[in-house]
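Only one protein chain is missing from this complex, and each of the others stays in its spot.
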Amino acid sequence: MRWRKILVPLAVATALGAVVARAEEDKSAQSIEQYREALKDGNPAELYESSGEELWKKPAGPKNVSLEKCDLGLGAGVVKGAYAQLPRYFKDTDKVQDAESRVLTCMSTLQGVDVAKYVNASFGTPEKDDLNAIATYISGQSKGVPVKVSLALPKEQQMYDLGKRMFYYQGGSHDFSCATCHGEEGRRIRLQDLPALATKKGAGSAWTSWPAYRVSAGQMWGMQWRINDCFRQQRFPEPVYASDVTIALSMFMAANANGALMDTPGIKR
Amino acid sequence: MKKIASIVSALAFAAIAAGVQANAADGSSWGPGADDANFKAMLKSGFRAKGIATLDRLDQDATQAFCSDPDRANSKESAAQKAKIEADNMAAIKWPSDGKWLGDWKEGEKLAQSGRGLTSTDKAGDVNGGNCYNCHQLSPKEISYGTIGPSLTNYARIKGVDEEAMRYVWGHIYDSKAYNACSNMPRAGYKGILTEKQIKDLMALLLDPNSPVNQ
Amino acid sequence: MGHPMKIRASSKDGVTEIKVLMNHEMETGFRKDSSGNVVPAWFIREVTAKLNDKIVMTAQWGPSVSKNPYLAFKVKGGKAGDKVSVSWVDSQGDTRTDEATVT
Partner (left out) sequence: MKNAHTRRQILRNGGLLGLLATIGSAIAPRLALAEWNKPAFDGKTLPETYKVLGADGAKESSDVQLIASDIAENGAVVPVQAVSKIPNTTQISFLVEKNPNMLAALFDITPDMVPDVTTRIKMGQTSNVIVLVKADGKFYTATKEIKVTLGGCGG
């Protein structure tokens, strides 16, 4: 009897405490959700989509031609739906390429542009802004299209495997790998939900939402920039733009996301 | 460049020689050992030094190499190796030089809030943050906290403040891998991320009864 | 000069809702660039919106309006096919006008 007298109120108090804490948590989550919803209506990424389209269609480079004949995997000049099937193997370069590395190829072959300048430029420079805008345009042309990335060719499967290994590769001062943050479902950094990128659900929500407008910096980020900044936070050296490391990780995410609908360009904190 | 390749291979192979064989036998197509030449080539061509984030950051020590293949690290066959890694990390912990555990919780709170330090855009000599709120709930007043690690709110009440608790918390901040080889938590002391004074301040944030964590 | 805006205008139940995305840095004058130099203030100060050449809204902004500003407002009347135009003038005297058709 005495036990019950003590324990019942204690249990009630504890349960109540938990309920209050949970309610607070739900309220925060709801409020953040409201914030994100308010941002979606009027995504500045649309401005970049337009400028990307302009860059795509405007004659440029030493050969003064546009990128309209660029083959993004569905044949020369086909942009609609192309992003949803990238990365993929390209015979002409004998490489697996993502959208951004493929644009570099087309700038080089079609326009005669020396792309080294574009590869080496820092993010936030006019060169990278152009590439991000073009990637934003291309991705927008796959909005609503299901991700369909093939691993049928040996080079594609190999890229996926290399990406998986990179995903779990620890290093640096903090022992971080991609998986430290993106290895488990339902985790957050601060208030940011972290997609579990080895799963269909996590990769599906992440891969389909980039390129995205980052409101914190007022910048348009393609997946290359996203990966670059992840490695920075991981305390790793800088990944080379459009290098196999970045494409392997993209292949890992994209193939894991197969079937999810592209929802680009996105908007993020 | 050569240096990385050789160190990566030396460490990775030495640490997981047994695993390489197991993987190959399993027909695993991705883990360490599988397609190693291409993976090394990819690392070599894929990264460049930027600021203080130099290429040697890609060189793995035994702990990092072991934990880069989670399936293997979690397997029964790896239990002995896991125990050895934990023991090695435990032996590397430096305990407070003056025998005092607790510093200033106010400084600790600032450190816990800061996610700065040691990235390619930080400068040598910058004060490193503790990154604590990125992964843990601490002061109940801070609503922006991560959940990669457990909540540490009310920690002193849960954990106690005796010598054993002090030792346990110090050890975890200094080198969490001494307790769990593949913990997600950085080895703040062992890897030189935080100074002894900074660790004391974080200790106070967690264990001082006046700290907001324990209010 | 300046970059194009995105303007959407749709009419429903006698009210036309106009949504505008503008392309502008909206520098506060407090921010420092990567080399530590203060970036001078540069922001849209005045916005004017017209429906069929009649001014329906004017606004004055300070640097606390976010980069790449978004603006939504509602006008009485208006129907599909009507013309909406939006203009801005920034603190350096630069200006831009774009148009859209009500749907």
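For clarity, chains are labelled A, B and C in written order, and residue numbers in each chain start from 1.
Just so it is clear, contacts are C-beta pairs under 8 Å (C-beta built on N, C-alpha and C of every residue); 3 or more make two chains touch, one makes a residue touch a chain.
The structure displayed is predicted, hence computed values, not measured ones.
Considering the intact complex, the chain excluded from display touches A, B, C. One chain of the complex is left out; on chain A, the residues touching it are 27-28, 31-32, 34-36, 38-39, 51, 126, 129, 189-192, 215-218, 232-233, 269.
Taking the complete complex into account, residues 113-117, 119, 121-122, 129, 131, 133-134, 143-144 of chain B touch the chain not shown. The chain not displayed touches chain C at residues 1-3, 15, 25, 28, 30, 45-46, 48, 51, 54-67, 69-77, 87, 89, 92-95, 97.
Heads up, the rule we're going with is that only the chains that are shown with their structure count from here on.
Centroid to centroid, with C-alpha atoms defining each point, chain A and chain C lie 30 Å apart.
The distance from the centre of chain B to the centre of chain C, each centre being the mean of the chain's C-alpha atoms, comes to 48 Å.
Of all the residues in chain B, the ones that touch chain A in their complex are 29-32, 34-35, 38-39, 42-43, 45-50, 53-55, 57-60, 63-65, 67-70, 118-121, 131, 133-135, 143-148, 177, 184, 186-187, 191-193. Contacts from chain A toward chain C in the complex involve residues 41-44, 46-47, 50-51, 213, 215, 218. Residues 3-4, 6, 19, 21, 23, 25, 66-68, 70, 72 of chain C are the ones touching chain A in the complex.
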